[in-house]
Every structure is written in structure tokens, then in C-alpha cells.
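A single protein chain has been omitted from the complex, and every remaining protein chain is retained in its original position.
Coming up: subunit A.
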Amino acid sequence: MATPAQKTVDWAEDGEPDLAAAIPAPQVSKNKDGTETVVTIFINEDGKKVKRTQRIRRTVVKKKENPRVAERRTWQKIGLEAGKPAGPGDTTTLGENIMFKPMVGFKAGGEQEKAPEEDKKADALKKMQIKCRICMGDHFTTKCPFKDTMAPAGEDAAPVDMAAVENGETPQGGLGAGAGGYVPPHLRKGGAGTTGERMGGKFERDDLATLRVTNVSEFAEENDLRDIFERHGRVTRVFLAKDRETGRAKGFAFVSYADRADAARACERVDGYGYGHLILKVEFAKKADGK
């Protein structure tokens, strides 16, 4: 009965204090299609009067529950949980979404299938203890990308055989007599010149302008290194040694410059440069044939 009285009040003429009192109760009307229309007039946060019309459809969802289960939902919690509100609330810790779709002929997944094979391969490699003598990588020395440019790591001097040759001792034949052991034909006395022919001559020119960069962060990328070194000259090649299995950097890289002068400058400047929380060490790469 309050509505007609309120209707007589013209809100436009009303003063501010009466505004709140002038709000009519929400009007609910039933529609033909079973929905309800609710018209509400209220004052929003800005103090403005707002009319809101909502259409609502009510659906009754019936849910059957075992009375025992329903009773257990009301149990008071016990033990370490004592004192907490009874029954399951709405807090839930959900794990990541896991796909589970039963299927005929399930075969332990594509990637699961492959993975053990990879592991086998890696295991086999580990068993054989393949280690490149040049870059210490887990490949054969002959497959090393630096076989022609770098000396085997940790071998500064020329191989023993060579020293023997230089000393004038004469190892003859394939199986060297004396201390030398096997001497490759091109190093034997009277062999093809002093240096012999070498394969992969195209790397020769890099020899003088290649830097060996060590103490590289394992998260380094080739492009990052290229960015650093290109500031000092034209870089022809960047090689970052990566672990086959993990794909992470192994901690060293080779950078070749077109010009030796650039390489020398870069060597000077980048040596000691901090990159990826580590300090780079840069030096000229050792030549394969020793010096």
C-alpha cells in the first residue's frame, strides 16, 4: 500500500534528503514464458538514482543425496581440524589439468615412447665414454666442428711423434720404433713436406681470427654472443657448444672474425666482460698444429 503514496511524490521536485525515502520497492511481474521481470530502483555509488530491469528465469535443480552423506557433512571437525567450521567448505586445491581419455590400443603415449630410446642412446654414449679430444664434447673427435681449427684441449705442444721427428730420430714404417709409436705418413721423414696436406682448408683463414670464449653462462644463446662480439668487428661465425641432451650451453664458445685486428681488439675488450652473472674469458683459440 506504500507504493501509491510514493507515486504521488514527484522525484524531480524532491529535495536531496528525501531521495532515499522515495525509492519504491522492487516490482516483480511474471511473464508469459515463465520468466520474471524485476524492476528495481536504487541509488548507485555516485549518488545517482538508477532503474534496473532484470529478467530472471528460475530453475529448480533437484539433487539427490544420501542422508548418511548429508549427515556427515554436518559433523564437527576433529583432531587437528577441530574448531573449524563443519562440513566441506568451498576451498579446494586443484592440481594441474591432466588429460585422461581412455582409448583402445593405448600405447604409453608418443613422447613417452620416444623418450626411453633417447635415453638408451645417451646411455650407450656414456658407456662408450666418447669424448672429443678437441672440445671435450661427447662426440667423436673426427666429428668435431673444430678439428681443423683447434688444437686438442690440454695439448699445447705438438704431439710426441712430432717432437721425435724434429729431434732427428727416424721412426720408420707405420709402427714407429722406439718412443714414438705410430707416426702418420705425412709426418714421417721424407713425407709430403713438413706440414703435409690438410683437409678442410677452408677453415685455415679463421685460425688467426678465432677467439675461444670460456666461462659462458649455460643459459647463453648464440645470438646473444653474436651481439656482444659484433660490436668489435665483423663476425663470420659463432659457435656455442651445447649439451646434446639438455640443450644448454656447455660453457664455451668460439667466435671467428673476418679480420684478425678486430679479433685482437675484441679479445682485449670482451675479456672480463660480465655476461649472465659470469665473467667471460676470451683468448685466441689455439691452432691445431701447435706453435
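Of note:
The working rule: a contact is a pair of C-beta atoms (placed from the backbone, for glycine too) under 8 Å apart; a residue touches a chain by one contact, two chains touch by 3 or more; residues count from 1.
Convention: contacts and distances are computed from a predicted model.
One chain of this complex is left out of the view, and of "Eukaryotic translation initiation factor 3 subunit I", "All trans-polyprenyl-diphosphate synthase PDSS1", "Exosome complex component RRP41 homolog" or "Prenyl transferase", the protein name its UniProt record gives is "Eukaryotic translation initiation factor 3 subunit I". Considering the full assembly, A:105 is the residue among A:105, A:247 or A:274 that touches the omitted chain. In the complete complex, the residue from A:34, A:47 or A:89 that touches the missing chain is A:89.
In the complete assembly, the contact with the undisplayed chain comes from A:79, out of A:34, A:47 or A:79. Interface with the hidden chain, as seen from subunit A, comprises residues 66, 68-69, 72-73, 75, 77-82, 87-106, 108-109, 112, 115-116, 119.
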